[in-house]
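Quick one: the structure is below, and I'll ask about it shortly.
One protein chain is absent from this view; the other protein chains keep their places.
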Amino acid sequence: MAAISLRGLTKVYATGVVALDGLDLDVDDGEFVVLVGPSGCGKTTALRMVAGLERITSGTVSFGDRVVNDVSPRHRDVAMVFQNYALYPHLSVYQNIGFALENKKIEKAERDRRIRSAAGILGLTDLLGRKPKQLSGGQRQRVAMGRAIVRSPGVFLMDEPLSNLDAKLRVQMRSEVLRVHRSIGAATLYVTHDQTEAMTMGDRVAVLQGGVLQQYGTPRSLYASPANLFVAHVHRLPGDEPVRGGPGGIGVQADGGVRLAATGPACSRRGLPGAQDRRRRAPGRSRGVRFRDGRSRAGRRRATG
Amino acid sequence: MVPFLVGFLLFMIVPLGYAVYTSLYTTRIIGGTVFSGASNYTQTLQSSEFWSGVVRVIIYACIQIPVMIVIAFFFACVFDLGVAKFGRTFRTIFFIPFAVPAVVGAVMWSFLLEPQFGPMVHLANAFGFSGTNFFSPSLILPSIIVIVIWEWTGYNMVILYTALKSVPRDVVEAAILDDTPLWRIIVRIKLPLVRPAIVMLVFLNTIGALQLFTEPLILSYFETGSVSVNYTPTLYIYNTAIAADQTNLAAAGAVILGLVIVVISTASLLFRRRRGELA
Partner (left out) sequence: MSVSTVRPAPAPAADPAGVAEPESRRERRRRQRLEEQESIIPVELYGLRRGTVTLVTALAFVFAIFTLVPIAWIVINSTKNQANIFETFGFWFARPFSFFHNFSLLFQNVDGYGTYIQWFGNTALYAVLGGVGATALSAFAGYGFARFSFRGSKMLFYLTIAALLVPITALTLPLYLTYAKAHLINSLWGMVLPSMISPVGIYLMRVYVDISVPRELIDAARLDGAGEARIFFRVALPLMVPGFMTVLLISVVAVWNNYFLPLLIFNINTRYPLTVGLGLWSERAQNSGNAQLFPMVVIGGLVTIIPLIVLFLILQRYWRGGMLLGSIAN
């Protein structure tokens, strides 16, 4: 039973605009799934429907075996990191992180313990007294994640949390995000327009365009067997120029980030059969792009406590 | 830029200066205008009528302003959250009194509350409060409060509504995901973020309330007994200047009132600035 199941999820606005058209998606427990695509492709809409912040026009959202369409977002046990972090502006970092716990009427001592523990994980311990406007973008982002950690949610959602950071910080924060994901251990849906993030962070990646799912699979399979030209374009490497052609593709080891490294054994410019058909590469450039490993049965990641 | 500066100087500074100047003199029927120093001031400050007027407007302000702002905030919240239907229509209706001059508003309510013929009296009788005289000395101030609330709640509500709307949507959504009950969302999230607007409104309303003039004046036409000529400080100034033709004394009164109001406003401004509530 998948932790999150979307079946035929559709969103049509009153103006007639179809934001999302029949999305089918499964996220397993502890899995990190990325929704990627250009602006307006429906990825954020899908995320918000999973959270319960957007009314569902048709289709179902299920957590486990329970259809949650009619369950209020308050009771879905979902934590979300918003693109603009949505921190409570007039509260301190401590109060921001602890806000949900106050709602649950958790005792002060226990609350304090949890807040400090989350702050510790994210390196926020020295900032607990500050207000959001005194923090940098990266710090605010971590507070937003702190809010999520402290709740130990069943589902963890992130809406382009890194897109407001500068490029260098973004790359650093990718591993932070994955660390937070691992410590929460819940099924995670991550929305981004950045294909590098998608390919390097996701266990599986869903590509959307115009409200329609184009392909859903491991980064490796997306790169190796793109279902159409759009997907190929989205997931090409720098210098690639996808053309229609025969089968073929390349995939290498898993890691948490993009690294231009020496070529690995399976990767060479023209080494693989079919590679020339599929990709025209800039001559003289060798590269190995390391992807997150595809999900094989054996390598299935278990949620850690 | 320049015309404004000129105008500003001309119409604000000069008259003020002249008022202070005038207040320092006394005009006698025999003997013309003589410099009298602070005597006008002492006369005013010793006048129990003047002080009773001051006390009265302070009491009036302390009741009218909170009641009005609470009502305005309540409806602003309601419409911001979308809890009531037909929000747009209601907001338009509530704002209409802003188009009504105080004179007309006071006249309308005078007719409504008229002790012998007014429909409101009939209504009160129907509810068992027979013989209510809305213009009696004990009820006239509450009547004035009702009139002013009628006039200004819509305007305050529109301002608070706009302030509430500027609370970022995703902050409220985050609170919802945190399972925050509605009352807590309003009190712990929305209210603090619109506090600057509320402060500004309290400030503006206070300045207006302390200068209460038109409504009591119109009501006094309908029932002279309950509204004395010195009912409010502004009425005192007006009557002293026009009816009694003692412009010097009135000038002193105007200066005193002006100072009192400026002091109160500045004090509350500084107080709030120190507490960091204002931008």
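Going in written order, the chains are labelled A and B, and every chain counts its residues from 1.
FYI, contacts are C-beta pairs under 8 Å (C-beta built on N, C-alpha and C of every residue); 3 or more make two chains touch, one makes a residue touch a chain.
As the structure is a prediction and not an experimental result, all values here were calculated from the model.
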Which residue of A:N69, A:S117 or A:S225 touches the chain not shown here:
A:S225
In the complete assembly, which of B:I71, B:L139 or B:L191 touches the absent chain?
B:I71
For the chain that's not shown, point to the residue among B:A124, B:L139 or B:V172 touching it.
B:V172
Of the residues in chain B, which ones touch the absent chain?
1, 3-5, 7-8, 10-12, 14-19, 22, 71, 75, 78, 80-86, 88, 90-105, 107-112, 114, 116-119, 122, 150, 153-155, 158-159, 162-163, 165-166, 169, 172-173, 176, 181-182, 185, 194, 196-197, 200, 207, 210-211, 213-214, 217-218, 221-222, 233-234, 237-238, 241-242, 247, 250-251, 254-255, 257-259, 261-262, 265-266, 279
Note that chain A touches the absent chain at residues 12-18, 21-22, 24-25, 52-53, 55, 72-74, 204, 206, 209-218, 221, 225, 227-228, 231, 294-295
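Operating definition for what follows: only the chains that are shown with their structure count from here on.
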For chain A, which residues are in contact with chain B within the complex?
51, 53, 73-75, 78-80, 82-84, 86-90, 99-100, 103-104, 147, 151
Which positions of chain B touch chain A when the two form their complex?
168, 170-171, 173-181, 184, 189, 192-193
